[in-house]
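Structure first, commentary second.
All protein chains but one are shown at their positions in the complex.
Letters A and B name the chains as they come in the text, with residue numbers starting at 1 for each one.
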Amino acid sequence: MGDHEKSKTGMVARGFSRRSILKGTAAGAAAVAAGPALFNIARAAEETIRIGFPVPLTGPYGSEAQEQARCAQIAVDQFNAAGGLNGRMAELLVRDDKLKPGEAATRTLELIEKDKVHYVCGSLSASVQLSVNAVTKARGIIYVSISQSDAINEAQDFSKYTFHEAMNPHMTAGAVGRYAFPKLGKRVAFLIADYAYGHEMVRGFKRAGEPHGIEVVAEVTHPLASKDFSTFLPQIMAAKPDVLCLCNFGYDQMNSLKQATGFGMKQQMQVLAPALLYNQRRAGGAAAYEGVIGGANYHWTLEESVPSAKAFNDVYRKKNDGAPPSDYGAYGYAGVGALLDGVKQAGTTDTDAVIAALEELKYDKYKGTQYYRKCDHQSVQSVFIVKSKSEAEMANEYDVFEIVDTDPASEDMLRSCAELGHA
Amino acid sequence: MIGGFPIELLALQLFTGIALGSVFVLLAVGLSLIFGLLTVVNFAHGAFYMLGAYAGVFFIGYLGNFWLTLAVVPLAVGAVGLAVERWLVRPLYGRGIDYPLMLTFGLAYVLVEVVRILFGAEGVPFDAPDSLIGAVNIGVGYFPAYRLFVIAATAVLVLALWLFLEKTSYGLIIRAGARDSEIVRVLGIDISRVWLVVFALGTAVAGLAGVLSAPMRSVFPDMGTSVLVEAFVVTVVGGMGSLAGAVVAGLLVGVVVSMTSLFAPAMAEVSMFALMALVLLVRPQGLFGKKGLMG
Partner (left out) sequence: MNLANPQDELTVSGRRLAWLVSGMARHRVVAVLGFLLVFPFLLPYEALAVNILIYGLYALGFNMVFGYMGVLSFGHAAFFGLGSYATGIAIVHYGVPWLPALALGVILAGLGAAVIGGLAIRTRGIYFAMVTLALSQCVYYLVYQLEDLSGGENGLRGVDVYDLNIPGLDLSLIDPLTKYYFVFAFVALAVWLFSRILASPFGAVLEAIRENENRARACGIDVATSKWLAFVISGLFCGLAGALNAIHLTIVPIESLHYHTSGLAVMMALLGGMGTFFGPFVGALTFLMLEDVITVITVHWQLFVGGLFVFFILFFPRGIWGTLLHWMSR
């Protein structure tokens, strides 16, 4: 037995590196003073500002995630080109969260514990952002979320470290509803993906429809990631609605839309899709999406009226063979851009100072002026109502949407702080 | 009115279920074929289905004709199947049923990733041919013309497979090989070539299912993941390796899913698994399965 013990310690000694021993001792010592402050102390002033960026680089939304990372890098480059924070440069650490909340939590721990990031920005789904948020808030790290969710605004998940740059389903669905219900009819049907995000959109529509006296004639829930929607559609057709609201996202939206088109439903009713995405529309083809009205945080043609959109498009085009940025890509730019604006404003990387600066910040990165509402750190911003063009109407392959209306930035489109449970 | 729904809706829902069922049959036949005749559980079935859809995208761009594409895709996917059987699956015969299962499980990862590299991760558009666009009045309501075509195509496919297996001499050899490969070998027939053909046939059918589904279900690299599960449910409910079982079970699962979609839509997906668990517990070999096949 003794021999075995010896051989084992021998093996251990070879496996040890000096660095890891030092790290171990330091960590052990630090354990005594554990707490959120652990990760913020003793940072040299000239140290690089590190921003962790977990997004699903692999999996079904891989291209979108890579675009987000490219856009975020532009924000970092611009910050550095402008001299950084008194000469301190910023650095973006992109990690693959694989669209899985568990993986995202591990990656965020890696970013915080190993890479010692100052801030985290990223995620592309509600469940992933809530998981990243759980890790960051316990460790007192600022997190800027760039995908849609209502839950993250609510008191249960929110912390002062949490910022939400993306629109939330309540405001998106609300804006689309306010535009569509008075013009297109009061008989409304819902096709809902069975998860929080789907039900949150329904709530947004219903709230917006109340003053217009809408009548809900069908409310059909489908399992998340369904492939065949044919069995859900007959009951919707039988209800003869004026408007069909697709409260689903991504591939669910694409498939349900394709199949609804096959059933000839678009001739009978107007289809609304609150989260109408540029890349999803391009993957799905013009025919399936033709005439669909939805909400978007951005469409590149905004450059005709908004100077910041023009500036952002130009930088992006130069780096990407003339292709314009996508709506979700732009979130990456705005999220990291606003964060670095906050750092600059604060004049320090100190967490509390940056939070205070972000709460005061008015920023115009790509779509007009935005700011974070104080109680829930939701970015108050315009919602654009877009209509998908037919093949014949498109001037070029990127010209997929027409901006038909703008719901201007206002706190009125958000749920009140009291409703969210904020004191 | 039944259960608060008008009769016409129920009738249309039933028809939708049968139509969906025929899609399930289409998805399951290739899996069932390979399992029944080789006792290989092909976990890469969904990946071959996805390959079929992407082969469709590729060939339609090249040939410009949907009908020609339908003919070419099974050949292309079958060729991949041929290579997979020859180089990957064949060394595992006789090592137990778990090995080919796990090998194809890993292979599915590889195939999906290769398609991501070649065609991108976000999917590509694929539309039905112009002659099949639009909805047709079937008496109880409107139904997409393309789905009616898929029902017909599935019926033709199943009939052709049945004729091949039951009425041709090569079909006789295949069935004999499935029952007792040793005897077939003793009779001087190259059994490994028979297995090669069956595997290629099964994957070709999976590929055909993929390209036929493409206009309905979109084309993206992960499209096969859920199909694998659907095909398994149908195959297991019907009894592994039974063509008739796959047809009956496919239609049954389609109707069950359709009716659940009407009465408890959120349960539509789990209804499939509940049915499968129920069938397995009452009749472990499936509705049409032979007892002791996998004993």
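Following the convention adopted for this analysis, a residue touches a chain if its C-beta (ideal position, glycine included) is under 8 Å from a C-beta of that chain, and two chains touch if they have at least 3 such contacts.
The structure displayed is predicted, hence computed values, not measured ones.
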Visible chains in contact with the missing one: A, B
Of B:Val112, B:Met216 or B:Leu262, the one touching the omitted chain in the full complex: B:Val112
Missing-chain contacts mapped onto chain A: 1, 4, 7-8, 11-12, 15-16, 20-21, 23-24, 27-28, 30-32, 34-36, 38, 57-58, 62, 66, 95-96, 98, 100-102, 105-106, 109-110, 113-114, 126-127, 130-131, 133-135, 138-139, 149, 151, 156-157, 194-197, 224
Sites on chain B contacted by the missing partner chain, in the whole complex: 41, 88, 91-92, 95, 97-99, 101-103, 105-110, 112-114, 116-117, 229, 232-233, 236, 240, 266-267, 269-270, 273-274, 276-277, 280-281, 284-285, 294-295
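Just so it is clear, only the chains that are shown with their structure count from here on.
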Computed distance of Cα centres, chain B from chain A, in Å: 37
Chain B - residues contacting chain A, complex: 5-6, 8-9, 12-13, 16-17, 19-20, 23, 116, 120-128, 133-135, 141-144, 146-147, 215-218, 220-223, 226-227, 230, 257-258, 261-262, 265-266, 268-270
In the complex with chain B, residue positions of chain A that touch it: 58-64, 194, 220-223, 225-228, 230-235, 237-238, 251, 254-255, 258-259, 262-264, 279-280, 282-288
